[in-house]
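The other protein chains are all here in position, but one chain of the complex has been omitted.
We call the chains A, B, C and D, going by the order they appear; numbering starts again at 1 in every chain.
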Amino acid sequence: MTYTVSTRTPVSRIAAILGLGGTLILAALPFFAGRGTIQDMFFILTMLVLAQFWNLLAGYGGLVSIGQQAFVGMGAYALFGGVILWGLDPVSAILLGGIAALVIAVPTAFFAFRLNGAYFAIGTWVIAEVVRLSVAQWKTLGGGTGTSLPRSATRDMWLVEMIEEVLDVRSAAARDILAYWLALVLALATIGGIYWLLRSKNGLALAAVRDNTEAAKSVGVDAGRMKLVVFLTSAFGTGLTGALIYLQKARISPDAAFSVTDWTAYVLFIVVIGGIGTIEGPILGVLIFFALQSLLADFGSWYLLTLGLLAIAIMLIAPRGLWGLISERTGLHLFPIRRTLRGGKLSPSEE
Amino acid sequence: MSILSLQSVSKSFGALTVTDDVTFEVPQGQALGIIGPNGAGKSTLFNLITGNLTANSGTINFEGRDVTRTSAMDRCMAGIGRSFQIPQPFEKLTVYENLLVAATHGRRLGEAAVRDDCADILERTEMIRRANTPAGQLSLLERKRLELARAMATQPKLLLLDEIAGGLTEAECQSLIGTIRDIHAQGVTIIWIEHVLHALTSVVERLLVLDFGKVIGLGDPDAIMASREVQQIYLGIEV
Amino acid sequence: RDAKIRLGYVSPQSGPLAAFSDADRFIIEGFLASDAGSNFEVIVKDSQSNPNRAAEVAKELIIDDEIDMMLVASTPETTNPVATTCEAEEIPVISTVAPWQPYFIGQQGNPGDPGSWRPFDFSFHFFWGLEDVISTFTAMWNQLDTNKSVGAIFPNDGDGNAWGDPNVGFPPVLDAQGYKLTDTGRYQNLTDDFSAQINAFKAANAEIVTGVPIPPDFTTFWTQAKQQGFTPKAASIGKAILFPQAVEALGDQGHNLSSEVWWSPNHPFSSSLTGQSAADLAAGYSQATGKQWTQPIGFVHALFEMAASVMGRVEDSRDPDEVAAAIAATQLDSMVGRIAFDGKGLPPFAAANVAKTPLVGGQWRLQDDGSYDLVVVDNSDHPEIPTGGKMEEIS
Amino acid sequence: MSLLETHNLTAHYGDFQALFGVDITLEEAETVAIIGANGAGKTTLMRSIAGVLRNAAEAVTYDGRPVGAQPADEIMAQGVAMVPEGRKLFPSLSVEENLLIGTYGRKKSGHWTLNTVYDLFPILRERRNSPGTALSGGQQQMVAIGRALMSNPRVLLCDEISLGLAPVVIKDIYAAVPAIKAAGASLVVVEQDIAQAMAVADRVYCMMEGRITLSGTPESLSREAIHDAYFGAAA
Partner (left out) sequence: MIWIDTIIQGILLGGLYALFAAGLSLVFGIMRLVNLAHGDLIVMGAYLILLLVTLLGISPFLALLIAMPVMFLLGWALQKFLLNRTLGDDILPPLLITFGLSIALQNALLEVFSADSQRLPPNALTTASVQMGPISLGVMPLLTFASAVLVIVGLNQLFYRTELGRAFRATSDDPTTASLMGIKPANIFATATGIALIIVTIAALYLGLRANFDPNIGPARLIYAFEAVIIGGLGSLWGTLAGGIIIGVAQTLGAAITPEWQILAGHVAFLLVLLIKPRGLFPRAHD
């Protein structure tokens, strides 16, 4: 009697093919799209990465953090420090950003993991404030004033010259394209990595912990370690993203880099509106967020007012987010993780 | 050698002492039954053995190692498997995935390595047809079977079963007895809490009676069942 | 040329700094209605007082709206991200309403290391600098009889760090002029308690207070100072008491607070665009909006004067290098005085990018009807601007 | 017309169905017992009647009115009180406050007041100011019963009030039942202790897997029949 296991569904196969095609188009985008599009896509991709990592934390790990700005800011400041103080190339300094975020994530976890639920949320927020206030004392990087990346550093960045030549664009545009490609790689790696995690036995364990922690422990799942790994991973990824975002902005200040609204509240909005606990949710969420911003941002406070009201409305209508609503109605999963056992006594007629 | 030994183990919730100075040993390979009135502390005793609760005092040894303060996960890895009285399935996962969690994490193996084992356990517990059903949709009986199957998937040396026969029809009960005997025959030590006495006595070699958190009897099942005290306390029947 | 010249304009129109932008609409409408203005299209973006947002909208203006030149106003929180973006994008930008040090030094990679500072190619700025505010403040204090002991409240933000800077800020100048400065360190904005500073000032027997706090913090400080029995003879404060509403919020405690004055209806300047005098402009604003005049009005107006002047002197407005060269060559008599990037009064490193405008000192005087009037009390650096009275002690 | 009836009552916890069409009746001044194995659905039945789990309006009728769709507080206000399984005292409240909460929002008086409850369970008078949860299990159960009585209910639902109690304490608790009936309440008693149930009830329902499998007066039911209904038909 032999059994096989598969997670694919017909829909997911189509989705995979479409996804592959989409990825190729996205990779080739700089060859035919204007700079505006590239920048919009950069914004979408970086917000998507932040959203995926927050979703990993809150949606899969049950760790509702409102202190993600600590990792964005830390990653960004590490990039500036690496470039300005130690003369690193900006592209390699992005990695430094991820590592710096990881380094502060360790003591943060030590502290915050003693807290639960709402306490955890507030605790992470306070820690992020502590990091912000401490970084604001870092006088060589401008303290509370902030600082800008020297133009020489960004101009001579790796690959920029090559892109300039190959695509025949100005240096500023080449930098955008490089940043876009980096963001694309990061986003694909993030989605791929999270999908891989969810399909691994550790992903299964995460789901089990989410369903029933006590029972999960009783079958040998190390719930504490799972959470720690998730926390550190998302800190690292968030730090990388922070560094990349500020590489592109080229100017930093503590208030901007550690903004709870920009890097946590909007991210939370994206995930929850799209659908928490799914990979599809943040993708849908970031598109909605971007659409709203492009349509309404010029209306100043009316834009933010609308955003706030929309958050309330969607939470009341679709508590599991828009993707939750869609997949409930249609049973659609673009990233299926359910393992289906086939064969043996489960011959098709009995299935 | 005894696989499990408890030395003066006590546990209380606030003012309520639920496990009161319990001492006993279970020899390797034995099947021990536990009976006692509702609220006697049977399930609590299980929770103490598995690490879901920590004892206030006393020591618990498993395979000669003191495990009193170790976590539920560590004890699972050491070889203690359990079913919950109130089934605790991972509701969003399918039956097969429920087993997969237990097998891959309880035994630190890869998914491919445990696939056939899991399927085999599902067959033996007659759950194979439900393999791809989310556990949240199971009926109570199926949930209880899943509890057993998931516990087996961790390949325990000591298996703790908490009221898995309640509510079964006689035929189902017999098949369950068969399954448990099977497991036992493979050398797994079993401790089984059960109110369905005929099922229990047809498997276990010794019986432990718990009342108000105290051990009030331990020995040969027939002798224990014959005692007047047990008849009165347990069956609530005036004899 | 048939197409209009495209100007991008960024300012904090919402959020905590929105008061700076109250007159934007009035000025821009006036500009577009003027003769020169009819050649222009102005695309206005709101930074929402948020530096992240400021950088984003700057990029949008450059890339999506394909502007020819950027104008940006009001506080380093908005000017710096926009100017940095333009510099990177190689788009000419003119900024104002931020002292030039936080603008220039704040955009350097390592603000602590003057050796590493570099001039900009496309970024230009006109306003006054810290040396002006220091000289104006000390001139005002010198009108009074004090013990020359000064307490300072400098926050940890763009302005505060510049004012308190040991090289370019207050400390060296005050030292040179024989003032004793008590600076307790950079506090965070939105601090709720200033007793540490007040205690330190009392201990130093400070008779003068200076600083550049945000309005709520100054109110907290000033109220607490009174409660705790600290009563300096002079209080010269930047930023916080710029707007009449902020002074009115102090009740009668605002009387004789002093501040830097960069523009007023009494300034003897007129517009190169419309020929209006400063008084005309202020009166026009009050008439159109029903609000009292504020200092940014003149500078936002001058920003558009600059745009008209620069673009009038170029062949191809779409050529960033030509436009940048035209800005650098500006010699304009504007609503805020003469603007020229001739390095006058500036250290060599900033000479190419900064033009200085005149600064005088003023005092808020409580009127009988409960409102406040800003009276120029010191013009020692710019005698051409008339004074309306003498410096008075806070009683 | 009976005081309380259920008609084809069902209940779900998420995807899981716990009750499958349960019909029971309770007459005025009657005591019925519901017995069954663990997980049979006894508690679920009580929670459905009390309004914690909602149902179609017609699924539960009380005094002739359909009340199945009403929330717990409204059902309580009409005179159906419950002693929940596991006592569920409010830990932040003292014994006396726990009792008083039973009268929340009600001005109507009746037989049961603080005094009469203390007379019924004198030990509570001594412990009136202790936190409710500092009491022994039996005393806590007394508080839970007293708390339900304070509302002077017409129907009292008791879910496993002997659970985890010593036989002597159980005797004390059940000794209070005649007084409760005398004060005018009809009782639904859920019990796992069959003997106890038989002793107190006028009629008995036996449940298995969410269904009623047997009902009748205690005298009419044999031990074998109960055993079958309890654990499934014997082979």
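The working rule: a contact is a pair of C-beta atoms (placed from the backbone, for glycine too) under 8 Å apart; a residue touches a chain by one contact, two chains touch by 3 or more.
All values derive from a computational prediction rather than experimental measurement.
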| item | value |
| --- | --- |
| Contact set of the excluded chain (shown chains only) | A, C, D |
| Sole residue of C:15, C:51 or C:129 that reaches the chain not shown, by the stated touch rule | C:15 |
| Option touching the unshown chain, where D:42, D:127, D:147 or D:203 are the choices | D:147 |
| Which residue of A:64, A:103 or A:232 touches the chain not shown here | A:64 |
| Missing-partner contacts on chain D, residue numbers | 50-52, 71-73, 76-77, 81-82, 84, 88, 90-93, 97, 100-102, 104-106, 131, 133, 147, 151 |
| For chain A, residues in touch with the removed chain | 58, 64, 66, 111, 114-115, 117-119, 121-123, 125-127, 129-130, 133-134, 137, 260-261, 265, 268-269, 272, 276, 301-302, 304-305, 307-312, 315-316, 319 |
| Chain C residues that touch the omitted chain in the full complex | 14-19, 49, 156, 184-188, 190-193, 195-197, 199, 203, 215-217, 219-220, 223-224, 226-229, 243, 245-246, 249-253 |
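By definition in this document, only the chains that are shown with their structure count from here on.
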| item | value |
| --- | --- |
| Those chains which touch chain B and also touch chain A | none |
| Comparison of B-D and A-C (more C-beta pairs in contact) | A-C |
| Chain whose Cα mean lies nearest the overall Cα mean | A |
| Cα-centroid distance, chain A relative to chain D, in whole angstrom | 52 |
| Centroid spacing, where centroids are CA-atom means, of chain B and chain D in whole angstrom | 31 |
| Multi-partner residues of chain C (each touching 2 or more other chains) | none |
| For chain B, residues that touch 2 or more chains besides their own | 91 |
| Graph class of chain-chain contacts, one of line, ring, star, complete, other | line |
| Residues of chain C defined as touching chain A within the complex | 13-14, 45-46, 48, 50-52, 55-56, 59-60, 63-64, 76-77, 80-81, 84-85, 87-90, 102, 106-113, 116, 118, 155-158, 160-162, 186, 188 |
| Residue ranges of chain A in contact with chain C within the complex | 34-36, 39, 43, 80, 83-85, 133, 136-137, 139-154, 170-172, 175, 249-251, 253, 255-256, 259, 262, 298, 300-301, 304 |
| Touching residues (chain side chain A, partner chain B) in the complex | 1-3, 5, 201, 204-205, 207-208, 210-212, 214-223, 338-341, 344-346, 350-351 |
